[in-house]
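As you look at this complex, bear in mind that one protein chain is not there, while each of the others sits in place.
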Amino acid sequence: MTARIGVVTFPGSLDDRDTQRAIRVAGAEPVALWHKDKDLKQVDAVVLCGGFSYGDYLRAGAIARFSPVMEPLLEQAKAGLPVLGICNGFQILTEAHLLPGTMLRNDHLHFICRDQKLRVENAETAWTTDYSAGQEIHIPLKNNDGQYVADAYTLDKLEAEGRVAFRYLDFNPNGSQRDIAGVTNEAGNVVGLMPHPEHAVEPLIGTGRTDGLPFFTSILKKLVNA
Amino acid sequence: MSRTPLDTVEHAAATPDVELPWAELGLKKDEYERVVEILGRRPTGAELAMYSVMWSEHCSYKSSKVHLRQFGEKAPESDAMLVGIGENAGVVDVGQGYAVTFKVESHNHPSYVEPYQGAATGVGGIVRDIIAMGARPVAVVDPLRFGAADHPDTKRVLPGVVAGIGGYGNCLGLPNIGGEVVFDACYQGNPLVNAGAIGVMRHEDIHLAKASGAGNKVILYGARTGGDGIGGASILASETFDDAKPSKRPAVQVGDPFQEKLLIECTLEAFAEKLVVGIQDLGAAGLSCATSELASNGSGGMRVTLDDVPLRDSTLSPEEILMSESQERMCAVVEPEKVDRFLEICEKWDVIATVIGEVTDGDRLEIYWHGGKIVDVDPRTVAHEGPVYERPYARPDWQDTLQADDANKLPRPETSEELKDQVLKLVASPNQASKSWITSQYDHFVQGNTVLAQPEDSGMIRIDEETGLGVAIATDGNGRYAKLDPYHGAQLALAEAYRNVATTGAKPLAVSDCLNFGSPEDPAVMWQFAEAVRGLADACQQLGTPVTGGNVSLYNQTGEAAIHPTPVVAVLGVIDDVARRTPVAFQEEGQLLYLLGDTREEFGGSAWSQVVHDHLGGLPPRVDLERERLLAEILISASRDGMIDSAHDLSDGGLIQAVVESALLGGKGARLIVPDGLDAFTFLFSESAGRAVVAVPRSEEVRFNDMCGARGLPVTRIGVVDGDTVDVQGEFALPLSELREAHEGTIPALLK
């Protein structure tokens, strides 16, 4: 038996099919979830994928956060359900207060798409055990509102608790505070990041690297061994 | 509020002497008289609105039609063509049961007026053309041309256009994989914003724009209709109403990519359930175009109740509703028993959908408003039987002078130092510089199938995960070449795009074009147009790549000054397995560099003549289409059989530009040796066509040489991938760091 991982499609989600593919490539079974679903179809984990849910109008993730599917998701995430938020998914998780901080428009005011170097700071979350702490990886980044901000107290707390999961290396592409690319909740089951691991799972496609695959193999191992 | 009586068909017949503002709507006197003749009475205001917009240059191709026919007449035999010219976009068979549709269109003028929205809605429009064929859009490309890079207005237009393309395309989830950015003072005031899109479907899913089957329902779905882009129709409105309303209707349409994304998903879901008989997107001329096209392509007539159109602005008059160019709308013809399911799918995606009419068994298009019949026309006379002009054309007097001003006679660098300086100047010039400041604002990863994206020679998308089947697309156009010789200039545009596709390992299959020219009322411009079309049609015939569709944009001129004739050509290719694609970047040190093709002293229209001498004159490089075909075959075979690890086509900027790009992308330098029989200057800067530079692993050297020898393609070993400089032996060596700074610094410095 393999793990069933849900991928939520909101109106305006873009990377839902890509994320399903990445889950498949890792060997797990993707399950399509719809924003109007009132239950999570007994999935073992959920990915909120990238895109422009509701056009990112108002604020990125602000409208999607109130979708029906978010009710069971919030409840179960607090009870330990592994949830990964990628880009717009990360923004939704911060709007829903499952993760601290928020995202502002990139400091240079442009959309940016690039192959981004990151350091894995925390290799103990549900989604990062197949990395080693300190490992340097390249993953595509593409966003308009990717500048991670939080108050100093929160940032210090995140640092102290090892909850900065990923940091930008060499180049901070959006002005994020302390080069933060992704964070985790206290329990390590909810992780959010701006770069797109689902776009780095096949050697021929995109940047030609597979540095994003361990996200999906990490969770698969965790779920299958559970 | 007081109102004159509704201008119904009956009313029009009874009041033959009412003067209508046909001239203000852009019709010529004889055109208006022709409308009266067709109808046998004066048109109603609504009919006049429809005829005037559908008979405009933009919709009717009245000046270009007589020339464009050659694309059909000279079309080469091709098994690949599934749907040809005349539909929303052409469809090409790419094997394994897949069909690909692609098209390039212009959105030039709107992008000058409002760069962000103009460019954004350009993307939206071309993508709807693709959906209307039944395909899922998989990629976009954007060939762009702006005025001089350092002109203040370029700083207004370019960032807006780029942000608009990114803002719309990124939000739509379409990878942007190719295109061009060209600067030239001739585009000042007339930037060219062309947009291309590719879509993929199974053969059985091809849909066409036709309304057949009496009783079938016509459903308008997508955004509500507002007063966008109706310009001239307001005049009609003011004839009909005298109450207060927004004084001036906006000529600018605002795009809503989120709405378009929903439109894509909802349309594809309806296609998948086989709910759609015919479909048409609403672009230029809005409902006028959609209803008349659907009705005239089908077997029956159509009856539409305009009162049922969902409005954003309730003060719109029927004429304005017919002409509105509000974005993100589509029109589908659906069998009555499937209407409920269709509406359900629309509701699932939060898309507004309304039955606005039905297909009739007559042959008239009838439109009602407040119970009165305001349109009763033969839809073919609106959509297809517009005026056709044989515009006079003549080779301009200045053409000889221009060609006599030979670029080969310009002073050349005399020392190695001068040669080096000119190389640096070339790779840093706005046209040759890296465009990554621009392309990094586009998402090229979304959908997870992008194999190659700019700055590669062509963009490449995987379309089947199992087999690795993929398609490649390249767009090219060199207005400088076309100005010197429109016939050969157009052929060079095709040759370059064809070569670019082959360089990445894909087999060129078909062509779409976007023909950007000045005013057709100027015989010199018309001559350029006629020559370019003739050249392109001849070359397509010879290369076996049919034109599947495209777009003409005329009147790109300010006063007497027309833009350079700029035929932009898109070539679509297919590759059996994307694992065999060839990238531009040097892969491994020690690999041997080979130059394929012949290098001649050809500098007319070259980047060198522009950058170093600000000169345009002489003749463009010679065209040899048989050579292009042979070169393509070699590049494709070499890629398939693993004989080359990188390849780059040679075009503007010549060999040195290509080598510098491959070196910078791969982070590996090159040692070059000037071949016997060539001087260093010609070797580095000539723009002879039909050439490419490839990197061959040493283990493949013999096999590769044998293949080229056997097929008769000239091949010259010119050096090796090596070190961290581009070293032209005996002349100069430039460190990659210095080249990178020159190549990558220019555009950000100009636009930041």
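A and B are the chain letters, set down in written order, and residue numbers restart from 1 in every chain.
Heads up, the rule we're going with is that contacts are C-beta pairs under 8 Å (C-beta built on N, C-alpha and C of every residue); 3 or more make two chains touch, one makes a residue touch a chain.
One rule holds for everything that comes next: contacts and distances are computed from a predicted model.
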| item | value |
| --- | --- |
| Candidate names "Cytochrome c nitrite reductase subunit NrfD", "Phosphoribosylformylglycinamidine synthase subunit PurS", "Peptide transport system permease protein sapB" or "Alpha-L-glutamate ligase-like protein"; UniProt protein name, chain not shown | "Phosphoribosylformylglycinamidine synthase subunit PurS" |
| Candidates A:L33, A:V47 or A:I63 - the one touching the absent chain | A:I63 |
| Per the touch definition above, residue among B:T267, B:S326 or B:S639 touching the missing chain | B:S326 |
| Full-complex contact with the absent chain, from B:I38, B:V254 or B:V355 | B:V254 |
| Per the touch definition above, residue among B:K28, B:R69, B:R312 or B:R711 touching the missing chain | B:R312 |
| Interface with the unshown chain - residue positions in subunit B | 113-114, 117, 223, 226-228, 246, 249-250, 252-256, 258-259, 312-313, 326-327, 350 |
| Chain not shown, touching residues in subunit A | 54-55, 57-58, 63, 66 |
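As a convention for this text, only the chains that are shown with their structure count from here on.
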| item | value |
| --- | --- |
| Separation of subunit A from subunit B, taking each centre as the mean of its C-alpha atoms, in whole Å | 36 |
| Touch list for subunit A against partner subunit B, complex | 11-12, 14-15, 17-18, 21-22, 50-52, 54-57, 110-114, 140, 142, 144, 196, 198-199, 202, 204-207 |
| Residue ranges of subunit B in contact with subunit A within the complex | 163, 166-167, 170-173, 256-259, 261-262, 349-350, 439-451, 462, 465, 468, 578-579, 581 |
